[in-house]
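Input: a single structure, listed below in structure tokens.
Omission of a single protein chain aside, the complex is shown with its protein chains in their original locations.
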Amino acid sequence: MAAADTPLLFRAVSKSFARGSQRVQALDQIDLGLVPGTITALVGPDGAGKTTLLRLAAGLLRPDGGVVTVLGADLGSQGHSLQQEIGYMPQRFGLYEDLTVQENLDLYANLQEIRPEDASTRQQDLLKLTALGPFRTRRAGALSGGMKQKLGLACALLRAPRLLLLDEPTVGVDPIARRELWQIVQGLRDKGVTIFLSTAYFDEAERCDEIILLHQGKLLKKDTPKALSAPLQGRCYLVTDEFRSKRQLREALQARPEVQDARILAEGVRVLCRSGAAAAAEGERWQAVEPAFADAFVDLLSDPQENEAYHAEPPNQTPADGRPASRAETPETVVDVHDLGKFFGSFAAVKGTSFQVQKGQIFGLLGANGAGKTTTFRMLCGLLPASSGSLRVAGVDMRRASSQARARIGYVSQKFSLYGNLSCAQNLAFFSAAYGLRSSRRRQRIDWAQQEFQLHDYANVNVDELPLGIKQRLALACALLHSPPILFLDEPTSGVDPLARREFWQRITGLAEAGVTVLITTHFMEEAEYCDRLILMSLGEVLAQGSPEEIRSQARDAEHPSPSMEDAFIRLIEAHESQIRRAS
Amino acid sequence: MLARIWALVIKEFLAILRDKKSRLVLIGPPLIQLLVFGYAATFDLNHIPYAVYNQDTGSASRELLGDFQGSHAFRQVAVLHSTGQIAPLIEQGKALLVLQIGPNFTADLLRHQQAPLQVIIDGRNSNTATLALNYVNSVLLSFDNRWAAAQQWGRPPAQLVVRAWFNPNLLSRWFIVPGIVALLTLVVTLLVTGLSVAREREQGTFDQLLVTPLTPGEILLGKALPGIIIGALEAAFISLVAVFWFQVPLLGSIPALALGLLLFLLAAVGIGLMISSLSLTQQQGLLGVFLFLVPAIILSGFATPIANMPPLVQDLTYLNPMRYFLVIVRGVFLEGDNISLLWNQYWPLALIALASMAAASWLFRHRMH
């Protein structure tokens, strides 16, 4: 491909950084070129070098070796004039939080030297596109995560760029905002803009024209989604079994040596076999399906050895209080929330929420950004006092609970709150003591955590330097040190790469099988399928409650005979919001 | 419970010491400040630059000027030959003062007539000017005595015999350096405790602590102990430097100093934790520490005497823990005080410590969410 045709061309580009005394090779001999007017996805595990690659493309970093050519010109010599043609949105878009939406837009319009009369029409268009019009006078700091991302995108789009670089634009964004963002991005492609974005969502990658798979600083594959999954033809199946729950089925399938990966979907369990078909066991129905990019990703990136280790030792959580796991015959209510409400001033963050969680269940809280999930969680854990209603966790109100009662819960917060400048081992040591573990039991549990979560290699590494996936493992390990019978997980998979997510869910289902009650919030709709029961929240209210099937069926109509969880989510929430809008 | 607090303390120490930046904050600035304060913060005048405009040719003026030249406090920078030269010299700060001797100086003195010595002094820095005039006076006093005795002027009816207790040579350094013990202990303790809760809030680990079986009291204690330990080590280190490097005498009882230090640290940690509980981010914490430190230092008697302040401000200083600790440190170092002599300082300090710790724990419990 000639340099002039392609909007972005990397030739043998390498980049390394100093970390302490060593140099870390972030990118190694990368060659790539984008096709004009397409969307290209950049996919890879944490620490693969995605952000570095995008920063190089934006001219924010200079390569150690090789040449980066943008829109036919060398970034090194003509970087400045080129930046008018590039739109770049960093992962944490640098909005000025003290400035309003309009002021942020004005600032970036002026920085792009757009004439004021042109700027106002362009801003009108963008505000309409992003549906931010009603929030023009709101400060950026007061916007929800999804709205911030949309505003960031609007700022990057002010001077209709020819090349748009987006670094994980949908991290921490709820499905509705995600869908809106994608509509904007696809609209731009139709206008001829070349878009290059990094993402942790497989469905997003699949929507792109091309996918670049990056791993440990090396370009692994670059192809269309179809071409990437084509070699897996004949290895993908959908398995159903009327007599077993999907979770039990998944456990069983994953344990078979010929199965490389098993994931729970709405319809059943999706299986990726190592080679060809596997023999169906009694009662199972195997149905060949088209391979998807997710399968290719797992196939290309999973470390066979690690997988073996995993099969040899299925997740095995010592159940609470050391008693052997036994699912109670009669369901025991562990969490009981009745008419719970929370007001911040006059703003109702949670209004009259009621639900019950039985022992050993995985209970999901789903909702858009700002729906009140985290507030509900914080009240359950005793971190916030409830304004009204009653709540019981293991028979007590955590807010007034004694030390012993609090020892019955484990909590993983949104940001994997760990001590950043303490090492892995020191974090484990501290939390084990904080949970009151003593001498031999303490040592035993720390050993267990390091073993179970494969943290040995990181024992002396500061938490700040860990990739997000490892941090998530450590956060979960810390919350499980005291073998709590109840586990609260607040968006534990946000921003974590797909492989780490997959591993995470294997652990969680294992815990639930062992009798641990798990409450979890998530933005990933496909993860909702792992839950026994769900509630769907919007604007502080519960819209729907029940098993994943029940929720999905609520959104079923003639047009959509089998809606996915994401469809159900979007339709229920949109219906609710428009209802509220009509009421007011 | 002890094990849990111990774990908190260990964690707090690790968090401070494993971070290169905060290690630097604990070690670098105090050391720099100690040296800078120890050497630069002095009110003693040395080598006062002066010029001479002597119109007298006699022996008396030569003898008097000889006295000035012989004094280590003075340094002659110019000899002038006209009055016009005086103004530029003083204005430009090349000389702090000009000694002007009239043409009849020796003749008058020999006739037993009083003769004037004119001193023109730069008053821009009033403290320096006051002190320099005192120095001139004392040189003159010895000249007068000598001259009066030699020329049979008769004796003055009375003479001042001045003795200074505790600091016979009136060295500023003896005053300032023990003060630094109090100053740096306060700074370091506040920095350690003032930012600690805010840092956990920013990292999100504060919530994590609250869902563990740790009680608020244990968390507070776990935050307070490292501040006290680090403050105590810092104070001990600076005291050693004061004694062995700056040669300041340590005459009093060390237990008296230790008791004062403990009460002072409790008060400081309480204030630090109050700031910490109130601030949501580290920046706010830093600002809060700064806003407390500056007036606390200025209104403590560290550099300027409390007695010189207006009555209202003097009353305000009774709330300042550093005020009391400064008296204790200087009392123990220079005046040889023991515990029984310092009760008047201990009880207000203990009261402040109690109040600030109580306020901190109240704020801590009420601002947890």
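In this document, chain identifiers A and B correspond to the written order of the chains, with residue numbering beginning at 1 in each.
Everything below uses one rule, namely that a contact is a pair of C-beta atoms (placed from the backbone, for glycine too) under 8 Å apart; a residue touches a chain by one contact, two chains touch by 3 or more.
Operating definition for what follows: contacts and distances are computed from a predicted model.
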Record-based protein name (UniProt) of the chain missing from this complex, from "TAT-variant-translocated molybdopterin oxidoreductase", "C-type cytochrome", "ABC transporter permease" or "Response regulator": "ABC transporter permease"
Among the chains presented, those that the missing one touches: A, B
Candidate in contact with the missing chain, chosen from B:Ala236, B:Leu262 or B:Ile298: B:Ile298
Contact with the hidden chain (one of B:Ala78, B:Leu287 or B:Ile339): B:Leu287
Identified contact with the non-displayed chain, of A:Asp5, A:Asp31, A:Asp74 or A:Glu97: A:Glu97
Among B:Met309, B:Ile339 or B:Leu363, the residue in touch with the chain that has been omitted: B:Met309
Given B:Ser71, B:Gln85, B:Asn104 or B:Thr128, the one touching the chain that is not displayed: B:Thr128
In subunit B, positions touching the absent partner: 21, 24-25, 28-29, 32-33, 36-37, 39-49, 64, 88, 90-93, 96, 109, 112-131, 133-134, 136-138, 140-141, 143-144, 147-148, 151, 153-168, 170-172, 174-175, 195, 282-284, 286-287, 290-291, 294-295, 298-299, 303-305, 307-310, 313, 327, 330, 334-335, 341, 344
Residues from subunit A at the interface with the omitted partner, ascending: 17, 55, 58-62, 79-81, 83-84, 86, 88-99, 103, 106-113, 139, 152, 155
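Methods note: only the chains that are shown with their structure count from here on.
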Separation of subunit A from subunit B, taking each centre as the mean of its C-alpha atoms, in whole Å: 56
Footprint of subunit A on subunit B - complex, ascending: 3-4, 6-8, 10-11, 14-15, 18-19, 203-215, 368-369
Footprint of subunit B on subunit A - complex, ascending: 378, 381-385, 398, 403-404, 406-407, 409, 411, 413-415, 417-423, 426, 429-431, 433-436, 438, 462, 478
